[in-house]
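The complex appears here minus one protein chain, its other protein chains still in place.
So, subunit A:
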Amino acid sequence: MDALALEAKGAKTESAPAPAASKPRPKPPKKPKRIVYFEVEIVDAKTKDKLLLLDKVEPTATILDIKSMFHKSNQRWYPARQSLSLDPKAKSLKDEDVLQQLPVGTTATFYFKDLGAQIAWGTVFLLECAGPLFIYLMFYFRLPFIYAPKYDFTTSKHWVVHIACICHSFHYAKRILETLFVHRFSNTTMPLRNIFKNCSYYWCSAAWMAYYINHPLYTPPYYGEQQVKTALAIFLFCQLGNFSIHLALRDLKPAGCKMKKIPYPTKNPFTWIFAVVSCPNYTYELGSWLGFTVMTQCVPVAFFTIVAFIQMTIWAKGKHRSYLKEFRDYPSLRSPILPFIL
């Protein structure tokens, strides 16, 4: 029946007078909506072996729920270790994805990949930062077997060496405290094998820098006190800026909230850089290391700063790209890490 015919029919029924004697008919009881349950099959992405068949899965179930069900039948693979996708070569599905919203029929096949042993991001951060903190102090106190025996437990005659130790220790102590009390990690875990790569990079770099800064034959900066004081001011300014940005980013999303927002400058002047940069935490971090490089006038520190800059630029560009993708109204003036440059 077309729309016009329906309208005419409706008009007829409205104009007809209702019979006075007719009793109001009782409404029939509402039929409970029939839930269409899903049948979920989990298949190994490599071997194509069937690992599990879940026959009555609610349509509102999330990927995390399915992972938990899979974990019950296979204790070895806890949810964080699992990667489920709709195709062996496709991207992993997010934990919050809902079954009925996925492009699958009532029989869904998920391809499972073992991500390997996982470790919490917080733990990784703590290990990454605790290592350099202690390693640097080992060189600072000149423990035996590092330098010649006559230098064991001696201290440097250059005051810049002591300032450098305070700055380095402060930086990593700050990072540890931020990991414990400030950061909110969007990804809960990372592969355990990555910890060796990450830690060896930070720990070896710290050892390499500390060896030369605390060396008995260390030469203080060329321009002396002026160079050290200027560099120290830059370092402290950037550390404060970095902390301010981390607080601003923390306040942007409440605990447990997954919704992303565009970060904007706040009343804190250190956050005003948000007007021109997408990742000012990296900008300030770079500034800190530049300050430390100038302060110590040490090639290994400069090398570490360059490598850190390259790595942070890659991260910042990725973050900037995801902001542009996610928010249509994202400020066009912003650059990933260096204002108007990069």
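The rule is simple: contacts are C-beta pairs under 8 Å (C-beta built on N, C-alpha and C of every residue); 3 or more make two chains touch, one makes a residue touch a chain; residues count from 1.
Throughout what follows, contacts and distances are computed from a predicted model.
Undergrad: For the chain that's not shown, choose its UniProt protein name out of "LYR motif-containing protein 5A", "DNA repair protein XRCC1", "RNA polymerase II transcription factor B subunit 3" or "Very-long-chain (3R)-3-hydroxyacyl-CoA dehydratase".
TA: From the listed options "LYR motif-containing protein 5A", "DNA repair protein XRCC1", "RNA polymerase II transcription factor B subunit 3" or "Very-long-chain (3R)-3-hydroxyacyl-CoA dehydratase", the omitted chain resolves to "Very-long-chain (3R)-3-hydroxyacyl-CoA dehydratase".
Undergrad: Given the contact definition stated above, which residue among A:37, A:212, A:272 or A:315 touches the chain not shown here?
TA: For the chain that is not drawn, the touching residue is A:212.
Undergrad: Go through subunit A and note every residue touching the omitted chain.
TA: Considering the whole complex, subunit A reaches the absent chain at 101, 103, 212-213, 215, 217-219, 222, 296-300.
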